[in-house]
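All protein chains but one are shown in place.
Chain IDs A and B follow the sequence of writing; residue 1 opens each chain.
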Amino acid sequence: MRHPPIHPSLGSILHGGDYNPDQWLDRPDVLEADTRLMRLAGVNVATVGVFAWATLEPEEGVYRFDWLDETFDRLHRAGVRIVLATPTGAKPAWMSHKYPEIRRCGPDGRREPHGFRHNHCWTSPIYRARAREINSRLAERYGNHPALVLWHLSNEYGGYCHCPLCMEAFQGWLRRRYETLDALDKAWWTRFWSHTFTDWRQIDFIDPTIPAMVVDWKRFTTDQCVDFMLAEIEPLRRITPDIPLTHNMMGTYEPLDYWRLAPHLDRVSWDAYPSWHSEPEHRTAAHTAFHCDMYRAMKGGRPWILMESTPSRVNWQKVCRSKKPGMHRLASLQAVAHGSDAVMYFQWRAGRGGAEKYHGAVVDHNAHEHTRVFRDVAQVGADLKRLERVIGTSTAADVAVVYDWECRWAYEAAQGFRADPNDYPATVIGFYRALWKRGVSVDVINADQDFSRYRMVVAPMLYMLRPGLAERIDRFVEEGGVFVGSYLSGLVDENDLCFQGGFPGPLRQTLGVVAEEIDILYDHDRQSVSAQPDNPLGLEGSFAATRYCELIRPEGAQVVGSYDADFYAGTPALTVNRRGRGEAWYLGARLEERFQDEMLGRLAGRLGVRRAVDADLPEGVSAAVRTDGERSYLFLMNFTPHPQRVRTAPGTVLLGNAPTDGDLELLPWGAAVVEQAR
Amino acid sequence: MRHPPIHPSLGSILHGGDYNPDQWLDRPDVLEADTRLMRLAGVNVATVGVFAWATLEPEEGVYRFDWLDETFDRLHRAGVRIVLATPTGAKPAWMSHKYPEIRRCGPDGRREPHGFRHNHCWTSPIYRARAREINSRLAERYGNHPALVLWHLSNEYGGYCHCPLCMEAFQGWLRRRYETLDALDKAWWTRFWSHTFTDWRQIDFIDPTIPAMVVDWKRFTTDQCVDFMLAEIEPLRRITPDIPLTHNMMGTYEPLDYWRLAPHLDRVSWDAYPSWHSEPEHRTAAHTAFHCDMYRAMKGGRPWILMESTPSRVNWQKVCRSKKPGMHRLASLQAVAHGSDAVMYFQWRAGRGGAEKYHGAVVDHNAHEHTRVFRDVAQVGADLKRLERVIGTSTAADVAVVYDWECRWAYEAAQGFRADPNDYPATVIGFYRALWKRGVSVDVINADQDFSRYRMVVAPMLYMLRPGLAERIDRFVEEGGVFVGSYLSGLVDENDLCFQGGFPGPLRQTLGVVAEEIDILYDHDRQSVSAQPDNPLGLEGSFAATRYCELIRPEGAQVVGSYDADFYAGTPALTVNRRGRGEAWYLGARLEERFQDEMLGRLAGRLGVRRAVDADLPEGVSAAVRTDGERSYLFLMNFTPHPQRVRTAPGTVLLGNAPTDGDLELLPWGAAVVEQAR
Partner (left out) sequence: MRHPPIHPSLGSILHGGDYNPDQWLDRPDVLEADTRLMRLAGVNVATVGVFAWATLEPEEGVYRFDWLDETFDRLHRAGVRIVLATPTGAKPAWMSHKYPEIRRCGPDGRREPHGFRHNHCWTSPIYRARAREINSRLAERYGNHPALVLWHLSNEYGGYCHCPLCMEAFQGWLRRRYETLDALDKAWWTRFWSHTFTDWRQIDFIDPTIPAMVVDWKRFTTDQCVDFMLAEIEPLRRITPDIPLTHNMMGTYEPLDYWRLAPHLDRVSWDAYPSWHSEPEHRTAAHTAFHCDMYRAMKGGRPWILMESTPSRVNWQKVCRSKKPGMHRLASLQAVAHGSDAVMYFQWRAGRGGAEKYHGAVVDHNAHEHTRVFRDVAQVGADLKRLERVIGTSTAADVAVVYDWECRWAYEAAQGFRADPNDYPATVIGFYRALWKRGVSVDVINADQDFSRYRMVVAPMLYMLRPGLAERIDRFVEEGGVFVGSYLSGLVDENDLCFQGGFPGPLRQTLGVVAEEIDILYDHDRQSVSAQPDNPLGLEGSFAATRYCELIRPEGAQVVGSYDADFYAGTPALTVNRRGRGEAWYLGARLEERFQDEMLGRLAGRLGVRRAVDADLPEGVSAAVRTDGERSYLFLMNFTPHPQRVRTAPGTVLLGNAPTDGDLELLPWGAAVVEQAR
């Protein structure tokens, strides 16, 4: 099956990026040069209008579209298609001063000054009205322009607002969720510390000592963001029903559960800014691939859009290292390999001033094409042209890894384990990496998705079990699936209330264990776990354990590994429970990376799940595949500074060296794409 | 001499803890299970009502006591006595919203939102009136209930409030202290930086650049806390004159000088949450023992109450490690060994939600008794039953270590040495540890206490000398006492004004030295001090010095040790001054731990001060003794993971193995209690 292109008129992988002619209106020579340079760079699309509100509407009700008209026409003449942004990512200064309510308030209720960006109140009726108005006018004016292929909603929605309007909206949201204060007080366990609310209006401060309130506040924030987004969307859908919509997201950005935005969008996009070269590149690559596989899964396999990336430096990192030669091409192909039908940049041309003037751009301050970065971009443009047959293909995965925003919110709101920020995502990505190393095709999903399409579901630290989840996991196992869970699973219900009677709560029966106690280790503590003889995976030897050591009591599960020392010597640490036609694994301890590699690798091997290539990959080499069911496109990527060889099935080499004796050689930071019969 | 029990009706060591049935009112099965489990755990007391205000008074003037009535009766039927808390530790939300004045203001004068806990204004007349009212009603309703044995005032008083009412109260407090602004301006040395106050109302901000103001602000805060506590106490004393009162304190919590609260209480309590296993356990043990010995001394030897502790994890530490098997019993016995007649927990049953749902509880989320933690607690319950003869006994110490809140406040308000937080307590505890290692019985006192009952007084970093203190120390020495002082002593008077003419100011004559200069070392600097030949303690060799090196000029004192290098090579670093029948030691440098062990050990040995056991203790083994003058109870505690042997005098072994050949063997993390004739 092949997904349709992003817009019916598009036959190429999108290549382009944010383009801000509004910053150069007094420089017609620059605008003219842009089209020439775009042609040289193989650019076929430009995102315009992001942050252009002050230019489009310099004072209330006064609109200025002339420059945008010209931009549309100029780009159209040059064969460049347009992604048009709604300008709501930054509010004009006149609006902030005329209508203070559109500015956010901080956690302490203080109104923020104008400035920065991405900081308008999502609740403000005035901001919504102004947004609806400008969006309508843009849709009316450009909806029929042949260059227009996509709407780009605002920019990187994010943050929180604690203004009176938002707090009132939160009260209303809670009233709808809980109906009575008594129900809320029970769910939030407010008798603790005398936190009982007796009037909805008392809920005017997000108290970090009520963790369930914090979780609900984050749910509300996502809902309020969706609500604002829908208000932005309404005129667009109405006036331009045929133009698809997207929004550019930010990896696993903690404050917003993107799974709740995605259904309202035709495509999901994300802005990828890995810190290449800050660690061994293959670690960065696995981390990035994880996000790609999530965005692909978020729309059921439909190709996503790499909306922003940089061909060189990210200006806001602590150390703004350049991408080495080849790294930009490799990173761009990785996005395509994992499901993007686009490689786009922030931004096309570096601005002379402003906060991001040193952010890597296609055209930098040299202002010409004779730079390494420009040549790298043009190379990507040429490569993408050779990959047009990939458009619309996707990846079918037998394995899913669960990354769940609400699990993270609830776990991070809790005190009682270790004060490690980002431990949930790091853990999930650690499990993912073991699969990535083997070239296993993986969907990264949240806990609400249908598991029945997978053969293995890996869900570490599944801290919160929303209603029905345990049952769905159980059915998945009963019907033959392999489920892999870990320590710190099944602690709380959807209201952040601890399950009683033993963790992992409603998953006990499925996993066949109860986690009686958890020992939290200091950084200097080390434990270890040894595999049982004759265990079903053939694991051998002992593995170092850090941070978390749960003491498991089997209730039907088979013990696969046990602790070696301390007062829990001999206590189970790894179990498998056979149930129905499937099995459920439980890992009680944070074990070293080698363990995850062996365990998940062997499980995947035993199951024979789909992999991109049927061979062991050298360390640092990644493989991914896209397919339309008939033909498949194998991407081989070398995230090391050394040449590497991979044995592959025969096919047509679209990119890279032709194979020798069945071995494909990859240059340092090199990549190859091979079209193969399926 | 034997002190009376906490309440005449009590014949057991208290064993129990915070119990919050108000969180489980919709779960009668849970409430029923509680009494069954309490019996299994050997629990004989429960603290109820902490933070229950919102349940007791859900709206202003509407009271709901039914659940508490039932709790009293249910526990009474189960033979469990009740410690009843006043509920003022957390204010109800309705009160915060109706009366904003009860919420505190931060240092910048901003009113805090409702939320958190322990944050009501102590000055607010409204809060005091509401507290007085609820306390009266509790006293009237439960004062005659046979289960009631103790009042628990509020919970862990703490923090600061900078609201207008508090600032006005501070102005009034200052007016009473100084009478005139001129006196205040002199005491605060306000001519510096033009800080002169010319109207009391100008004193509306605690300026950290006026250190004397900071010290007075902390004095005022303690006084205001006492004043609020007395307002809480008034109806209780009036209505229930026979029920004793306590308040649960927090170690050496910096903001409150607990010595000023203690006289108003019948018993002192404290909440002990050491970070076991984060460092060698015997270090944690010495640190904890220090606090125990302070709380015992604070009420003249009367047994104190371990009001809170956890049988497993402390949920708010950075790493929430579990107590290893045996550690809970050992820690509990340590409290009794150092004077507690109670071992109590926060909390009995873990709540399903809220900030501390993962705080170690007797009944955790497994919700049954078949856990290691529950068994550990039940073991403690059984052990405590075997120690009933210990009740009311205490410890007589010949040695006192001085820990003085005002010294700490003044030292920490000063700039001029090193920006090390907690240096004062760490230093005092370092000296204490040397004595603890030898099993010396020690009282930890503040500088206002009577020294004449001791043979040795150790007072390191006695930075502030309040009026009369130097004279009392001098008399103590003249009359035969041994005084040990150190660097950074005698710098300021009670108004934080530096003494003129040479430090340690009024202690110069007693110590026979003047500290002419102090060299403050960087972390990378090392100095050393060598013992003089033929010194009175037989010290030998050289000791590393860090951080502080005072240059001493003897004025009558004998030099015992001198610096080895740098421009102060040969300058005295350790002296002793013989005066009257006693002697006064002065240590000019921060020396390595080995030095303190040798110096204080030899001094104690020479003086023949009381020790728990007349033997050298293996490293990590601690000994403490309680006595009624006729019989004594020797506690031996092994804070190591290895078995240890200690030679002891014969006696009746109440806990632990019987001795072999006069040697008592302690298991890893094990303890023994021996009753001996005195």
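Convention: a residue touches a chain if its C-beta (ideal position, glycine included) is under 8 Å from a C-beta of that chain, and two chains touch if they have at least 3 such contacts.
Because the structure is predicted, anything quoted here is derived from the model rather than measured.
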Touching the absent chain when the full complex is considered, from A:79, A:115 or A:468: A:115
Absent-chain contact - pick from A:52, A:121, A:307 or A:587: A:52
Sole contact to the chain not displayed, among A:147, A:350 or A:576: A:350
Which of A:9, A:144 or A:278 contacts the chain that the document leaves out: A:278
Absent-chain contact - pick from B:93, B:414 or B:428: B:414
Contact with the hidden chain (one of A:325, A:430, A:556 or A:580): A:325
Residues belonging to chain A that touch the chain removed from view: 20, 22-23, 26, 51-55, 58-59, 87, 89-94, 96-97, 110, 113-117, 277-278, 312-313, 315-316, 318-322, 324-325, 350-359, 365-368, 371-373
Hidden partner chain, residues of chain B it touches: 108-109, 186-199, 201-202, 204-205, 207, 209-212, 414-419, 491, 495-503, 514, 516-523, 525, 551, 566-567
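In the analysis below, only the chains that are shown with their structure count from here on.
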Distance between chain centroids, defined by C-alpha means - chain A, chain B (Å): 50
